[in-house]
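Here is the structure we will look at.
All protein chains but one are shown at their positions in the complex.
Here the chain labels run A, B and C in written order, and each chain numbers its own residues starting at 1.
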Amino acid sequence: MVQVLFIFIPIIAAIFIPVLFKKVRGIHTGWFVLIVPVVLAAIYASYISRVMHGEAIVSKVNWVPSLDISFISYIDGLSLLFSLLITGIGALVVLYSIFYLDRTREQLHNFYVYLLMFMSAMLGVVQSDHLISLYLFWELTSISSFLLIGYWYDRDRSRFGALKSMMITVFGGLMMLGGFILLSIMGGTYSIRELIAQAPTLATHDWFTLSLVLILLGAFTKSAQFPFYIWLPDAMEAPTPVSAYLHSATMVKAGIYLVARLTPIYASSETWVWLVMGVGLFTLFWGSFFAVKQTDLKGILAFSTVSQLGLIMSLLGAGAVAFHVDQAQDTVFKFAAFAAIFHLINHATFKGSLFMIAGIVDHETGTRDIRKLGGLMSLMPISFTVAAIGSFSMAGIPPFNGFLSKEMFLTSMLAIKDFNLFAMDTWGAIFPIVAWIASVFTFVYSFYFVFKTFTGKYKPELLPKKAHEAPIGMLISPIILASLVLIIFFIPNIIGDVFVKPAVLAIQPFLYDSVSAIPIHVSAWHGFNTELFMTIGIFVVGFLLFLTIPKWQKLYNIVPDWLSLNRLYDRFMTFLDKDLNFISKLYMTGSIRNYLVYMFSFIVVITISTLFVKDAFSFSMEGTAPIHVYEIILILVLIISTMTVLFSKSRLTAIIALGAVGYSVALFFVIFNAPDLALTQLVIETVSVALFLLAFYHLPKLSRHEERIRFRLNNFIISLGVGVMVTLVALSAQSQKLVPSITEYYKETVNTLAGGGNIVNVILVDYRGFDTLFEITVLSIAGMAILGMIQLRLSRKENEHENK
Amino acid sequence: MKMMSNFLLLPIIIPFFFGMLLMFAPKNIRFQRIGAMTGLSIAVVAAIVLLFKVKNEGPQVVTFGDWPVPFGITMVSDMVSALLVLTSVILAFFTVWYSIAAIGKERESFFYYPGILFMVTGVNGAFTTGDIFNLFVFFEVLLMSSYLLIVLGGEKAQLRESIKYILVNVISSALFVITVAYLYSVVGTLNMADISVKIADIQQPGIITVIAVLFLIVFGLKAAIFPLFFWLPSSYAAPPIPVLALFGALLTKVGVYAITRTYTLFFVHDMGFTHELLMILSVLTILAGCIGALAYFDVKKIIIYNIIIAVGVILFGVSQMNDNSLTGAMFYLIHDMLIKAALFFLVGIIIAVTGTSDLRKMGGLMKTHPALGWFYLIAAFGLAGIPPLSGFIGKLLIVRGGFEAGNLWGSLWILLSSLVVLLSVIRIFIYAFWGKEKGPLQPVDKGYYRMMFIPTIILVVLTVFYGVGSEWITPFMQDAGNILNNPSVYTDAVLKE
Amino acid sequence: MEVIMAIAIGFLFMAAVYLMLSKSLLRIIIGTGLLSHGAHLLILTMGGLGGSAPPVLSEGVTNMADAIPQALILTAIVISFGVTAFFLVLAYRAYQELGTDDMNLMRGTDEDDE
Partner (left out) sequence: MKTNDVILKTTSHVVFFIIFLFSIHVFLAGHFAPGGGFVGGLLTSSAIVLLLLVYDIKTVQKLLPINYTIMTASGLVLALGTASIGMFMGKPFFKHYFDHFYLPLIGDTELHTAMLFDTGVYLVVVGVTLTIIQSIGGDD
């Protein structure tokens, strides 16, 4: 119970933020906010001792129990690791933001409310055992990300980026929801734990693969995998603390989390392995390759994040392979899942610090454009040191933590080529090759980032501000992260035992009985093997490429801009804005005639087809009334007067002919024994004709619009269709009187029970008096409406107003 | 027991009675306002009591004039109808409240409030009646009131669009009448429960299926399904905002209700044809709505096209005919009524403040009207079905039902439409509230602003409650879904007294 | 007789639709008038035309016409009377304000509103 509520602490705290911001103006609001992640981090840290031995702690709060929807916080190794990252990095980011965002100029209350909302959402995502609440928090991360990216909402780029990220991630989220629902129907439960327990049976279900693809769509969009990554670079419009927090350390890892969490369910699927590994690896390559193209510091980091997320994703894919191998704990595949989680931690540390440095550079020089920067090393030595540590780790250089996980990554990719399932033996060799190339580019952009900024020529004339080192407060967080980068390199096995292995157990529960059974030991040196040579190759080639960047950077221009995915998105959005308007106006013409033509055509076609498809047409003369001569004459009168209406050129003729139709209807009523109707019809027709004349006294003559033949022909065909439809259905309906009418009852009771003689009238005032009550209501409303129409003329008033 | 059943009439008769009362002194604006508010508050109370009666005692039935069942007119308040009735009186109440500031004295003194009250009468009558011809009569009551409201004021656009609106409705009324006539010819009765039983007896032959299609057309014209929706966008855009809100929230929903009722009570023996058709049309309806919702920069139009999308979503749920999908459809239906009214109110305030309905001429309202912005955003997310707001549970159940019925692509289509909905409404937020301020704002009197804003936020809060408090609402929705899925519950309540 | 009536009613509907598709507002309203005539006759026909006496109780009459359709028609007539009256006044007012009775000139696309 309580544990679930922890998730909501940030959101609850957010309620007080605007008040604090308004009332306590002397203190930066961030200091109050900081309490939240610090306290939460401490709480979650207290779980470590229990969870590291494989224990899972569950707590539940019902939301809609009648639909089996509840919040379940399930903290195992994986969830705890993420929770700690969220609160830990969160605390550092808040601390950093206190110095980054000016308390007098910024809308801090908004900023921190969004940030806290995000924190709750993210905790919810990683702790939810219930698919629906997972989805709920998932969307909440999209929304808070939207608000944070759009924080400086008067900038066009911010709004653009905010919308883009929301569209793509919400799209993924919705598809994921579809997958979740399918999954829950298959397993009969929303609980992930229970679903995992029945993983083998789920795999036989028809919807298994579809649900898998849908869920991966959610994971890939959130974790910025190819081709959905395009929102992430634009998300860099958010304030830098946000980029560091959401768009590198936490939110984008939600997809990773999801894939890791659902691996036990889906790993048995070939599609899963191929998709996760393939897309991950391609993203790794794509991101690293295009990172070098960027000129914005945060742009480089964004592409680097894309690339690194791809790396983790592909490792999870490789980890799924372990489900297909006997005795997996003795093979190299055991490394993959471990490496994924390990790298995830490492990435959070070095990328977080790098983002903060990018923010510092921006803050102190006024620009993030790498072409304007250079030579900052002497002016900002601390920043440089932190940046160098982060970049070297990212490049995979010892003695930094990135080296360790990169090595394990290469090991896993090498193993794939020897795996003889899913045609891996044919295509598997691609994996290590792509991994190697991507690592080379990773090396290049890491160096590019740090050395283009801090070494070379200092160009003060290009900088909006005079550069100097950042205040110490702003440096604390990056320094802490950079120290972690270094520390982890030396104590990888402590990290491994405490954080990584419990998480691995959650990803591969079927392989190990307990945390301690996971036979992995991280070491920086493991002899002269292929991985080592690959790494050396990366350093050499990478360094050469880095030195020659200006020579080959032009290559990027070969791919024309319009081919890019961003263009595709832009085209799509323009399509929605402009082309849809055009398309819509093609049929929404405002002409009622067009509308009627569409509607009548549909009505006629669908009704007549149903009539024949369902074999409902029937024609029988049985039980019909005999035909008399005077009836035929009356029919002729009716038809002739109708024709007169149709072809009359003057309105007077038309109106009188309409009256004639009405009177002949009245005569029909007489013939068919409906005296009440006849009487009413006579009177009403008279009044109607009078009304027609009265109203049209003021109107122009029937306009002689020269209507084209085609126009008339169309009208004729459609009206003929309607006429035929009405007749055919009428014939069929009257030939199939399948149930006798209830009418006899009225004859029997009209005098005895209702005290009347004229059945029609008694029906009107008694049996069905309710109809009559509202029929006269209709009349009354019509009267009011007409009165209002005649007397209230706002348009005239409008005109007078305009004329003055 | 039986005599107490008259109670179900109250939510219909109270607005009706107050509507009459208001006719006696149309020029006394104070009287008009107080009368309308009083009448609707009493009706809200009655509807709430009725809802709980239905919950505790099952469907309430009364046949007028003490006649035996198929011979008099029967009114039936089951959970479906009780929920809709309550929602419609609540919305009417808020609309009246909002109107006091938004509609203008001229209209108030020309039967504006009686128009609303009679419309509520018609709407509630249509939701409650158990007689197919009486349904027609109530349709006419609500239509005639809507004619009054749509044209009241006589502005150019109103007159122009009213003609189209009325023409379409005259056609649909004529079709309604002839369809009832066809049905009467085949089954010889008008009582809906009786029709249901008799159709079941004769095992829905082809002619009944044809009639089912005709009913779909008749009600589809009102509900604005594809391809019968063309008349709606421009007609709804013509009258002032409160009227638009009322129309958007109530009128199309009556059509939706009627389709739901007939397709769950009568025509359930050839679902491979009728419900498949309904599903195809609902999917296309969503498409048509989506195109429109994105195609225009006019705030009113954007929300109006969202009405069409919602109709598609609800009817998709109905077409799946299982417990989840029907419960979901009910959930979504009520949600949509509430949220649409709220959105129209919000959009109305935006228009009042900026003096335009063109998004491209708006901007930066976040600086001047932050509260408006936040409430708009909540409503927008609610509409798009972001959990835990009001649209979510309904959509979840509809999609779940769709999957369970095996319609994978249709269900995914519903999910995808949420994205379009979100984009369309978030665009309003981005254009109107974010960005730079454009042009001077209209001077809106503070008191009037508050008069519009307060009912609006209460309504938004209500929708939030509807979403977050789903647990309290679910039992009602499940009852409703159950009765839709089991026509015998309905027919037994009516025929076996 | 029902068969002939069905055809005549179909004809009325056809004429009504044809008129409603034209440009002139007056012709459209006349079309709605024909439409309701058609609908009313159809109700009567669907009730069966076989009765030999009005549905009024009197000595010795047994084969009365079906009273229900007649009652329904009566209600429908009254309603369409109200609608027609309203529609007429609307046309009159529209002509006053818009200066045309040509539906083609009443498209009211976005441009006109601005």
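Just so we're on the same page, contacts are C-beta pairs under 8 Å (C-beta built on N, C-alpha and C of every residue); 3 or more make two chains touch, one makes a residue touch a chain.
Bear in mind the structure is a predicted one, so any value in this text is a computation, not a measurement.
**Q** Given that one chain is not shown, what are the shown chains it touches?
**A** A, B, C
**Q** Just the residue numbers, please: which parts of subunit A touch the chain that's not shown?
**A** The missing chain touches subunit A at positions 675-676, 678-680, 683-684, 686-687, 690-691, 694-695, 754-758, 760-762, 764-766, 769-770, 772-773, 776-777, 779-780, 782-784, 786-787, 790-791.
**Q** Residue by residue, what part of subunit B touches the chain that was omitted?
**A** 2-3, 5-6, 9, 13, 16-17, 20-21, 23-24, 26, 62-66, 72-73
**Q** Just the residue numbers, please: which parts of subunit C touch the chain that's not shown?
**A** Residues 54, 56-57, 74, 78, 82, 85, 89, 92 of subunit C touch the chain that is not shown.
Definition applied: only the chains that are shown with their structure count from here on.
**Q** Go ahead and note the Å separation of the Cα centroids belonging to subunit B and subunit C.
**A** For subunit B versus subunit C, the centre distance works out to 27 Å.
**Q** Go ahead and note the Å separation of the Cα centroids belonging to subunit A and subunit C.
**A** Between these chains, centre-to-centre, one finds 49 Å.
**Q** Which parts of subunit B, given as residue numbers and ranges, touch two or more other chains?
**A** 133, 137, 140, 144, 147, 151, 154, 156, 159, 163-164, 167, 171, 178, 181-182, 184-185, 190, 234, 296
**Q** Among the residues of subunit A, which ones contact at least 2 other chains?
**A** Counting only residues that touch two or more other chains, subunit A contributes 585, 590, 592, 596, 726, 730, 733-734, 737, 741-743, 746, 768, 771, 775, 778, 781-782, 785, 789, 793, 795-796.
**Q** Please give the residue numbers of subunit C that touch subunit B in the complex, ascending.
**A** Subunit C reaches subunit B through residues 20, 25, 28, 32, 35-36, 38-40, 42-43, 45-48, 68-69, 72, 75-76, 79-80, 82-83, 86-87, 90-91, 93-94, 97-98, 103, 106, 108, 110, 113-114.
**Q** Which residues of subunit A touch subunit C in the complex?
**A** 585, 589-593, 596-597, 600, 619, 621, 623-628, 631-632, 635, 638-639, 642-643, 645-646, 651, 654-655, 658, 661-662, 665, 668-669, 672-677, 680-681, 684, 687-688, 691-692, 695-696, 698-700, 702-703, 705, 707, 714-716, 718-720, 722-727, 730-731, 733-734, 737, 741-743, 746-747, 750-751, 757-760, 763-764, 768, 771-772, 775-776, 778-779, 781-782, 785-786, 789-790, 793, 795-796
**Q** Enumerate the contact residues on subunit B facing subunit A in the complex.
**A** Interface residues on subunit B, with respect to subunit A: 16, 23, 64-65, 67-68, 70-73, 106-107, 110-111, 114-115, 118, 121-122, 125, 133-134, 137-138, 140-141, 144-145, 147-148, 151-156, 159, 163-164, 167-168, 171, 175, 178, 181-190, 194, 198, 201-202, 205-207, 209-211, 213-214, 217, 221, 227-228, 230-231, 233-234, 270, 273, 277, 291-292, 294-296, 364, 366, 381, 386-388, 392-393, 396-397, 399-400, 403-404, 408, 411-412, 415-416, 418-419, 422-423, 426-427, 430, 433-436, 470-471, 474-475, 478.
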